[in-house]
Every structure is written in C-alpha cells, then in structure tokens.
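The structure appears right after this line, and notes come after that.
For this view, one protein chain was removed and the others were kept in their places.
The block that comes next holds subunit A.
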C-alpha cells in the first residue's frame, strides 16, 4: 500500500512537473531570449511566419528554440526603452486605463457584492442573475450595443470608453459575492448586536475577510485588462492612445529583435502584482478563519 502511494505520488509529481514546464518554458524562453542580440534572434527565428512549401521541394524547418543566449546583451531593452519612445507611451496608456479599471471595479464590485450577499431585498437573486448574464455574454456579443452607446455618449476614441465599461464589470461582483457568502452570518450578526451599521460591517468585518478575494480579483482584473485587445482596437482609433496590449498585434518580422524584451517588460507588472498579491492570499486565509 505504502509503495503504491509512493508511486502514485511520483506519477502525480511528474505530471505536475510536465505541466509546470509547459507553463514556464515560454516565460523562461521569453526572458532569456530578451537578452540575445538581434542577430541571434534572427538566426533562430528566421523562418518565423514563413510558409515552407514542402510539396514544392522546400524543407520544412523547425524554429530553433534556444534557451540560452550565446552572448548576453541588453541591446533589446535599449531598443525598446530608448529608441522606441512609443513603447513607453503605450505602457503608460495601458497603466492609465488599467489602474482606474482595477481600482474602480474593485470598489464597485465589493460594495455590490455586499449588497447581493448580505442585504435582503425583493428580487435580489433575480437581479443578480440578470447582472450575471452580462458577464456570461462574450464581448463580441455586446460589442455593437456597446459601440452605439459609447458613440452616443461621445466617448469614442477616449480612454473613458474603455474605463467606464471596465469599472462596472460583473465579474468582480460575482466573485466577491461568492467570497462573502462563505463568511458565516454570525460575524455580521455579532457586529449588529454591538450596534454596527452596514458601513462598519462592510469596512471592518467583510472587507478584511474577503481580502484574498479582493487580491485575486485585483490580479485577475489587472491581467484581463492589461491584456485587452478588442476594446482598444475598436474604441480607440487614435494610435497615440492605444495601450501596450496592441503591441503584440502589431508585431512583425522587422521588429522581432525587440519582441522578447518588450514582452518581458510587458509581463513585468503582472508578475510583480501576482507575487505581491500572492502573500495576501495567505494573509487573507489566516485572517478569515475559514480554515478547513
């Protein structure tokens, strides 16, 4: 029995290692390749995007995925950060849109979730269901009504056309409501007995307890909106206002030498945020008392 357990454990570990490798290798590759010279990248990825007609006698060549650079250089970063001022402009565009969305949606969603989870009013669950349906519909479905509404509001080609729909997203409400539902009702009842109003209960009891949820929400929202492509592509025609996420849409052969460095810089805020919020999960779990 012990032996079987050990084997099962080893198998599981091997599977997890493989899965982890699948997830991590691209990130590692991006990071190490960002330290390569453009020439080396050209040699490795020279056939990227080229169709090789095997039937016509062409040899089908695989892209040489090279993990370690022959020569370490920061020239790609120099290219991106110094020679392409547009990169930083797009970076700040992204930051200028994503940060208000994350802050706004977290604030709005935590309050709405509190209402849906803790307040009792007629038609609450039906209303929540309707609210949820907006989340279930993909962006492409709501694109046209969204566009018309934004055009009517005169927000086309303005950052607000991205930020406002983002703030009032349904995902945060759904997620935080689920977190809040797990908080035992006795906590709030105790507070009520002590004379606390909804404001106090929300701020001093519920919010600290759903901190892991808020942290997760923050990370998820940040990643989601940092990576958004469709909304800015449609609502922001002005290239000067477009966020960094459209960078990948524009990547081409001539710029592949800086693609990796740009990707690393692009990933950095998300990774930092994740690492930072990761500790909140633990904290939140410790504080929430929802163990077991």
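The rule is simple: contacts are C-beta pairs under 8 Å (C-beta built on N, C-alpha and C of every residue); 3 or more make two chains touch, one makes a residue touch a chain; residues count from 1.
Note that in this section contacts and distances are computed from a predicted model.
Of the names listed as "Fe-S-cluster-containing dehydrogenase component", "Biotin/lipoyl-binding protein", "Helicase XPB/Ssl2 N-terminal domain-containing protein" or "ATP synthase subunit b", the one that matches the UniProt record for the absent chain is "Biotin/lipoyl-binding protein".
From the options A:7, A:129 or A:272, the residue with contact to the chain not on display is A:272. Among A:86, A:111, A:143 or A:164, only A:86 touches the chain left out of the display. Mapped onto subunit A, the interface with the missing chain covers residues 80-92, 239, 247-252, 254-255, 258-259, 262, 268-269, 272-273, 275-276, 279, 282-283, 286.
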